[in-house]
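Okay, structure first, notes after.
The complex appears here minus one protein chain, its other protein chains still in place.
And then chain A:
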Amino acid sequence: MTPRPWLHGFLDLCLLAMLRERPDYGYGLSQRLASAGVADVPGGTLYPALLRLEEQGLATPSWAPSEAGPRRKYYAITDAGRELLDGQADDWRRFRDGVDSLLSASEVPHD
């Protein structure tokens, strides 16, 4: 699993990407993050990030009932969220390619 400090920079990006695919609620998002192998995100990290997306107009919430138990707060991505995600996806790829090239340049060939 991802070291915590890494996640901190990319959690917003991951959340926006998942919301672009489909609206979801907090617990559902944390399960998708875990099953993608990105991270086990504790509630104390996930929910502030969602609220921040909401308050900055990048995601918009709506309440929906659940089959059993309390109603859920579903988040959908906004146009502003999509725009930010596009820019950050580019940043992320540049960063990822940069780290990859440094890693592969330093690797000793095995054969």
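Criterion: a residue touches a chain if its C-beta (ideal position, glycine included) is under 8 Å from a C-beta of that chain, and two chains touch if they have at least 3 such contacts; residues count from 1.
Keep in mind that, in the parts below, contacts and distances are computed from a predicted model.
A.B. asks: Look at the options "Branched-chain amino acid ABC transporter permease", "AAA+ ATPase domain-containing protein", "Cupredoxin domain-containing protein" or "ATP-binding cassette domain-containing protein" and return the one that UniProt uses as the protein name of the missing chain.
C.D. replies: "ATP-binding cassette domain-containing protein"
A.B. asks: Using the document's definition of touch, tell me which of A:L19, A:A39 or A:L58 contacts the absent chain.
C.D. replies: In the full complex, the listed residue that touches the missing chain is A:L58.
A.B. asks: Determine and list the chain A residues touching the chain excluded from the picture.
C.D. replies: On the chain A side, contact with the omitted chain comes from 9-10, 12-13, 25-27, 42-44, 47-49, 51-53, 55-56, 58, 69-73, 84, 88, 91.
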